[in-house]
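What you see is the complex with one protein chain gone and the rest in place.
And then chain A:
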Amino acid sequence: MDIISQLQEQINQIAGIAFNTFGTLQRDAPPVRLSPNYPEPPANPTEDAANFAEQPKLMSAALVKAAKQFDALVAALPLAEGGEEAQLKRIAELQSENDAVGQDLQRQLEAAEKELKQVQELFSQAADNCLNLKKPN
């Protein structure tokens, strides 16, 4: 895939990781005591309490890794030319050079085809002489 499409994919991936992070954490967070008036929420020591402490770490690590990947891709962008005019000038140069080389090629081809015809003609004459062909009269 070309570099710009890869960059676009990477941006979408960062967005996906971000909203998955927030969604998962919001959905799975254990209940928290909001005010002293309300009783302490029933602490359910289910087995995801242990896993849940790991989730923010893992997800933020994934987010930072995706962001670093994006920076690496940006560094790999081949933005050598200094602008649109420089590119257009180079295209015009290449087009004229292409035309010149194309005409060269055309001339060589025509000369080669002419020589080929000559050789074929001579060869058929030589073969006829060798075989002593007489035209039926």
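Everything below uses one rule, namely that contacts are C-beta pairs under 8 Å (C-beta built on N, C-alpha and C of every residue); 3 or more make two chains touch, one makes a residue touch a chain; residues count from 1.
Assume contacts and distances are computed from a predicted model.
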Identity of the absent chain, which is to be given by its UniProt protein name, from "NADPH oxidase 1", "Exocyst subunit Exo70 family protein", "Mediator of RNA polymerase II transcription subunit 7" or "Chromatin accessibility complex protein 1": "Mediator of RNA polymerase II transcription subunit 7"
Missing-chain contacts mapped onto chain A: 2, 4, 7-8, 11, 14-15, 18, 22, 26, 63-64, 67, 70-71, 74-75, 77-79, 81-84, 87-88, 90-91, 94-95, 97-98, 101-102, 104-105, 108-109, 111-112, 115, 119
